[in-house]
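To keep things clear, I will list the structure first and then write my remarks on it.
Removed from the display is one protein chain of the complex; every other protein chain stays in position.
Up next is chain A:
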């Protein structure tokens, strides 16, 4: 039976060699998902067998799963067979070896987005691993980082050049069975970023990735894996923008972080994907699984996120606090305007002794936006002296929006200390008029009040991101008062 199945697999993959290996101007798989498509993706990327096996296991498991329904979000059913699972930008060679080989059209797009790709990044101190429609087109500063033994490259490259690291850590934080979207991602992920910081090395610059969704109907399935070996430190920035688009687009990314003994990972996100128009038409579905594992003692993982985009955000960057004395942090600003929906929060899983976690969540709702904080603080029996502090604040603009808070707390060890604070406030007419009577327009007043509300989170962001985040909030709130 098993033999038969693998024979069948072989046959199918042979078919591909004939069917798909002819040179194409645009590399796209046909719409829909099947083992064939997964084999195609794996073959296109010239992956070793263990990767294909892993993808196929994920796919078969996915077939047994159903889409989760518990989040406070609503959307029409997603047709997973209508999605194109693989597409790459046009290229004459197999892949650009340097910036000079990158399609100038792509470079111009990045310029418009303000992505620093040329030498000026050096001044900004940012190394960019740009992901454009599933395939990395340029990676900079690799050499400089390489001198320190730091590996920062696209996921595909890591599979080629560091298969042992990929094999060791892939799926070790988010297993392929984890949840519907993560499992889908495991089966079909196209590319993403990979980062490894060797023992004792402090990464000298902020590592950064810009994601962009471009080709029509292309679901994006990014996969990021960051490993900080013993005593290492890295700060990673993820920033996203996407062009106007009418159809809803599914985005199901997975991010895995592994911190070994004494290591620290700081992961910051500014997410500004297309949220749909003011009538709720279009926009990105952002169903992301992000999880960090403080695998060994004295390690620390911090998530900071500013979520202003996407029609629907479904995202819970979490930390598993395995190592004794490990620390997990989650700082979040989530804004929903017009018809945007966000169900976001975190999970802090305390397993080790003296583990500490802090959750600071700021939700802003405007228009018809709906914003839910959903968080789990779990203290296992083994986690003596675990501590958690949670603060959830909601800010409402207008009277048609909604804010929800769903804190789940499970404590199995009596020595734990868990605190939860929550508040809800509203920007009132009085406050707006007060600011206006001082010469500040109502829109500026709102952004003043909103950035005041978010300050505690923004100060966790690296400088250049904080400025960008502030601007983004202003842009995202445009038209929220009238």
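Just a few scattered comments:
What we mean here is this: a residue touches a chain if its C-beta (ideal position, glycine included) is under 8 Å from a C-beta of that chain, and two chains touch if they have at least 3 such contacts; residues count from 1.
The rule we apply is simple: contacts and distances are computed from a predicted model.
From the set "Ferredoxin", "Cytochrome d ubiquinol oxidase subunit II", "Methylphosphonate degradation complex, subunit phnI" or "Fe-S cluster assembly ATPase SufC", the protein name that UniProt assigns to the chain left out of the figure is "Fe-S cluster assembly ATPase SufC". If you put the hidden chain back, the residue from A:31, A:297, A:384 or A:448 that touches it is A:448.
Listed here are the chain A residues that touch the chain not shown: 425, 429-431, 433-442, 444, 448-449, 452-453, 455.
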